[in-house]
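Up next, chain A:
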Amino acid sequence: MLNLRLYMLQRITALIMAPLTLGHIAVMIYAVQGGLSAEEILGRTQGSIFWFLFYGSFVLVVATHAAIGLRVIAHEMTGLTGRALTGFTWGTGLLLLAMGTQALIAVTWPAGMT
Partner candidate 1 sequence: MKPVTSQESELDGQGVTLDVSVWRGTSEGGGYQRFEVPALENQTILDVVSWIQHYADATLTYRFACRVGMCGSCAMMVNGQPRWTCRTHVKKVLKAGAVQIGPLRNLPVIKDLAADMDPFFDKWVTAGGAHAPSATRDDPIPPVDPQDAIRVEASAGIECINCSICYAACDTVAGNPDYLGPAALQRAWTLLNDAKHDAHDQILDAVSGVGGCHNCHSMGSCTVFCPNDLDPMSAIAGLKRETAKSFFRRRK
Partner candidate 2 sequence: MAGNIDRHDTDILILGTGGAGLFAALHAQQAAPEGTKITIAVKGLIGKCGCTRMVQGGYNVALGGGDTVERHFMDTIEGGKWLPNQDMAWRLCEQAVVRIRELENEIGCFFDRNPDGTLHQKAFAGQTADRTVHKGDLTGIEIINRLMEQVLSRPVEKLQEHRAVGLIPTKDGSALAGVLMIDMRTGRFRFVRAKTVLMATGGGPTMYKYHTPSGDKTMDGLAMALRAGLPLRDMEMVQFHPTGLLAGEHSRMTGTVLEEGLRGAGGQLLNASGQRFMFDYDGKGERATRDVVSRGIYAEMRKSNDPDQVGMFISMSHLGPENVRAKFKGMVKRCEDSGFDLAGGLVEVVPTAHYFMGGVVVDVETRTALEGLYVAGEDAGGAHGSNRLGGNGVANSTVYGGIAGDTMGVDIRSMTTLRDPDEEVLAAEYARATHPLSRAPDLVQPLRNRLQEAMWDDVGVMRTAQGMRRGLERISAIGEDLMQVGVAAENLAFNLTWHDWLNMASLCEVSEVIAKAGLARENSRGAHYREDFPEAGAMEASYFTVAQMQEGNVNVTREDIDFSIVRPGETILPAGEPETLVAAQ
């Protein structure tokens, strides 16, 4: 169940994510090919403002995008409507945001600052 605002939000977040996900995949390929360990990866990302912004925006945007996507599926497949649907959308969005933020902090916060 989408109106123009939700639709635009989903399309705009998708557009932002497209380069971010491709970038992320590229990094992972590089990392895997280089045989990097967890410490090595974290050594590069932790404390880096660049990676903080990179993954930060990803988390923000993906939470929005996926929440709207799941909302549509929930409505069409289970018939969820009204308040329940709004609640579901916010719920999934905030959950993803919370877990994503936790991961973001773990990965990009300067080591030992916590």
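On how the list was made: all candidates are chains of the complex that A comes from, given by their letters.
Note that a contact is a pair of C-beta atoms (placed from the backbone, for glycine too) under 8 Å apart; a residue touches a chain by one contact, two chains touch by 3 or more; residues count from 1.
These figures come from a predicted structure and were not determined experimentally.
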Numbered candidate touching chain A, per complex, among 1 or 2: 1
Parts of chain A lying in touch with candidate 1, wherever the complex brings them together: 1-8, 11, 72, 75-77, 79
